[in-house]
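Please read through the structure below; I'll follow up with questions.
Removed: one protein chain of the complex. Kept in place: all other protein chains.
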Amino acid sequence: MLIVMKPDAAASDIQRVLEVIETLGFRGHAMPGENRTAIGVTGNSGSIDPAHFENMDGVAEAIRVTKPYKLISKDLRPERSAVKVGTATIGGKDLAIIAGPCAVESHEQLFSAAEVIAASGAKFFRGGAYKPRTSPYAFQGLGVEGLRMLAEVRDTYGLNIVTEAMDEHGVDAIERYGDCIQIGARNMQNFSLLKYAGKTRKPVLLKRGLSATLDELLLAAEYIMAEGNYDVILCERGIRTFGNHARNTLDLSVVPAVHRITHLPIIVDPSHGTGHNYMVTPLARAGVAVGADGLIIEVHPKPDEALCDGSQALTPIQYGELVAQVNELFTLIKQPSVIEATVS
Amino acid sequence: MLIVMKPDAAASDIQRVLEVIETLGFRGHAMPGENRTAIGVTGNSGSIDPAHFENMDGVAEAIRVTKPYKLISKDLRPERSAVKVGTATIGGKDLAIIAGPCAVESHEQLFSAAEVIAASGAKFFRGGAYKPRTSPYAFQGLGVEGLRMLAEVRDTYGLNIVTEAMDEHGVDAIERYGDCIQIGARNMQNFSLLKYAGKTRKPVLLKRGLSATLDELLLAAEYIMAEGNYDVILCERGIRTFGNHARNTLDLSVVPAVHRITHLPIIVDPSHGTGHNYMVTPLARAGVAVGADGLIIEVHPKPDEALCDGSQALTPIQYGELVAQVNELFTLIKQPSVIEATVS
Amino acid sequence: MLIVMKPDAAASDIQRVLEVIETLGFRGHAMPGENRTAIGVTGNSGSIDPAHFENMDGVAEAIRVTKPYKLISKDLRPERSAVKVGTATIGGKDLAIIAGPCAVESHEQLFSAAEVIAASGAKFFRGGAYKPRTSPYAFQGLGVEGLRMLAEVRDTYGLNIVTEAMDEHGVDAIERYGDCIQIGARNMQNFSLLKYAGKTRKPVLLKRGLSATLDELLLAAEYIMAEGNYDVILCERGIRTFGNHARNTLDLSVVPAVHRITHLPIIVDPSHGTGHNYMVTPLARAGVAVGADGLIIEVHPKPDEALCDGSQALTPIQYGELVAQVNELFTLIKQPSVIEATVS
Partner (left out) sequence: MLIVMKPDAAASDIQRVLEVIETLGFRGHAMPGENRTAIGVTGNSGSIDPAHFENMDGVAEAIRVTKPYKLISKDLRPERSAVKVGTATIGGKDLAIIAGPCAVESHEQLFSAAEVIAASGAKFFRGGAYKPRTSPYAFQGLGVEGLRMLAEVRDTYGLNIVTEAMDEHGVDAIERYGDCIQIGARNMQNFSLLKYAGKTRKPVLLKRGLSATLDELLLAAEYIMAEGNYDVILCERGIRTFGNHARNTLDLSVVPAVHRITHLPIIVDPSHGTGHNYMVTPLARAGVAVGADGLIIEVHPKPDEALCDGSQALTPIQYGELVAQVNELFTLIKQPSVIEATVS
């Protein structure tokens, strides 16, 4: 922590701040400047609160410096993690593609989508059995029945199942039927759910909240890992801004920032990230180009009949084109010359 | 819904849109204009998705018009609701003041705060037993032990207890020990928790999420009410913006907007809304002046020793001054001449 | 500035940073901590750029600490400034009310509004002769002809004229015809215009930009003052956020923050700040309650015929009610007991 004193702070004000620092078990370093004095605080500063100083006489500002995360940090594990999800991995040498409809609607819809997705070479299938909907009157998902259908998809096509849990019951059910527990943007700071998912042994796909800073996303992952589950995959799915040409603002700069701080893999969701069918493929390309470890894409056999988020779902044909494009791009990006320049 | 066709849309495009509208059980009204045709859709348009039209040939835009809420609406209940919380009400003729520390820390801290708050004439006491903290390594609250202390405060001082639940277990415990279940900003769209709270018979204080639109806040209330619990109090506690002089941006314009659409009461939280001790009293005054039904204020006997959010807590003396000021203001605001000009 | 080294920074990395600090003419203070070293930089740190350090080996972060403003600061002038505008002042003991139509449209419209405003006791009249409009095809204002009409209003009613300049020609014209040069939100960082206005001897009303931080607003004022014009009045008029129930989000927390840092007065614009007629009066009350030095209000004799921003303009009757309410509130706020608790 750094405490900046006001220009007119008295020597006794500075003395009092130094005393409080010592009382709290830290060490203070007064640095007199031209106009004002700053006081550096050292020790295990993870647990000191700026509040102790902000309202003291003569204090202008107290600035927190040390970041509070541990397990997610590259300081702990310098090489990038690859997370095993069922029979495949996310974060390794291959581009992970997770595809499927927004919601599980029917056996026919699901198998029709799964056939296309398996044929594309993707190894992960998505589909919601529990749907977080803004309105209580909108379709809320098929629940356990939907999960059973997803398990059938796995058995038939060998695809690994990624599906969302909204509460403890959902986590339990997905532990039984699925391969990866998705925690959605609206639950990114549902700390009880994070802790509960941290106690399972299934990997967790953690989506960034609509207004979550990078630190908050990383600390949400830290919540899961602190319970003993180290298999966390991060996901950028767009943040909320004033912009209105897309449903959200896909923040691709978070990808290199994540790779600089943490060993965890990160994927990009251009479907929720834009909300418009015609933007999905360009932003999927951009996600791969920026260095993401994978993509999560909404595909529906008949988007205009979808019970949820139809306007952003790709048709099977559009999806096939997307896969072809991003695979070519990924090959290019993974050339040694590009990697060297990218990994800083 | 309104569907706007492109200037170069063919007559057959328009015909096809009209057919889809009919297939879906609605009625289409084509309105040819100078440059382009617009098509109005009538019927019970609550359940129609713009996605059905957005990717059709010739369609420029599909705009949703009808709002999807029912129970929160003044259309349903024109007069304002007063919600009973323990022995007092929020939303009635009096200004409701909920005060107390951020977290329950100890018996001494709690009773020291409660004495001041009871003396001020406030009827509601706040204090967190379960704390949603950004970091898993920060103080997480005393749990049921904290709730028991809060129940003691009620028994001793006659204050009604408002405290946060983060999951179903918390809801169950608060039903037993508390008077009002608070759902925090980070859980505003934790739909499982909303439904669960909707099944209890305790009133719910629902805080606006950091990036929640007004519609989303109202639909979160609708989730609770749809389960049969009509006792919901809304709370503005600041939104997340680019601004950095305060911890959040307190959005007071939401107060008249809420009063225009819904019969539910709304209170303002200037403590979390600003995050700085010196801003709390001015913004509390502003909250009352804009027409809020109450305030929720953090008070700590010794803010600089608080285990959480100390920099925004008021000292007992500051709190006493705040109460004196807002009571005077509320009296002024409630004069018939002011009310007439305010309630539109 | 504070430079935070990485945990694995070598002693030679630290040494190199200290050398660069000295080369630049400053003094470095190394503070070894448990996990990492921080280096404080003192001297006249206003002119040092974090960029010098950010990409050096072993550096985790470089954090700017000293604020770069001078003339606006209370360090320079501890008591609050009152700015003379024509025959009256803004920032003194009285609540300043500036009222009038969005745009000057006609002689009849102007005089009809001015009569109401003069009768209300307000001392300032607003009205745009040059209008910044999002579309080039919207009404752009009457120009110098409009300014001449405004001068007539002053001569007839004794109201002081506040009107917007969009460029140097506008500044010249307002110097001749008006009493106060308004610089609009979209020009808050039009630095050429700020410098030009800084060379006149008319006071400047500087509106906060739609996405301006407090620091940026204060530095925009500093631009004007650095040219020798110390008569600057700040104005909060709403910022741009994701919120959609109001046209902008009026950020009232900026008022106490401004009063804490600078001696300059600040007024609030609830008309542009909300964009809706029914919100103007509640937010005007909130602006006064939070401690603003004045208000700027749009009033139109016939809002539904206004050529610009009609949906936010008050009718003469609504305006009269607003003035009555805010005057009562201001009297209450200015009582010594309230002032003492407010000014921290």
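When the chains are written out, they are named A, B and C in that same order, and each has its own residue count from 1.
What we mean here is this: contacts are C-beta pairs under 8 Å (C-beta built on N, C-alpha and C of every residue); 3 or more make two chains touch, one makes a residue touch a chain.
The structure presented is a predicted model; accordingly, all values stated were derived computationally and were not measured.
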item	value
Identified contact with the non-displayed chain, of C:118, C:151 or C:210	C:210
Residue of C:222, C:251, C:269 or C:293 in touch with the missing chain, whole complex considered	C:222
Chain not shown: contacting residue from A:264, A:283, A:297 or A:313	A:283
Positions on chain A contacted by the hidden chain, ascending	211, 213-214, 239, 241-246, 249-257, 260, 273-274, 278-279, 281-283, 285-291, 318, 321-322, 324-325, 328-329, 332-333, 337-338, 341-342, 344
Residues of chain B in contact with the chain not shown	2, 4, 6-8, 29, 31-36, 38, 40, 42-45, 61, 63, 65-66, 75, 240-242
Chain C residues that touch the omitted chain in the full complex	20, 46-47, 49-56, 68-70, 132-138, 166-170, 186-187, 189-193, 195, 210-211, 215-216, 219, 222-223, 226, 240, 276-277, 303-306, 309-311
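Here is the rule we go by: only the chains that are shown with their structure count from here on.
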item	value
Turning angle required so that chain B lies on chain C, C-alpha fit (0 to 180°, nearest 5)	180
Gap in Å, rounded to a whole number, between the CA centres of chain C and chain A	38
Averaged-CA centre spacing for the pair chain B and chain A, given as whole angstrom	26
Residue numbers of chain B (touch at least two other chains)	211
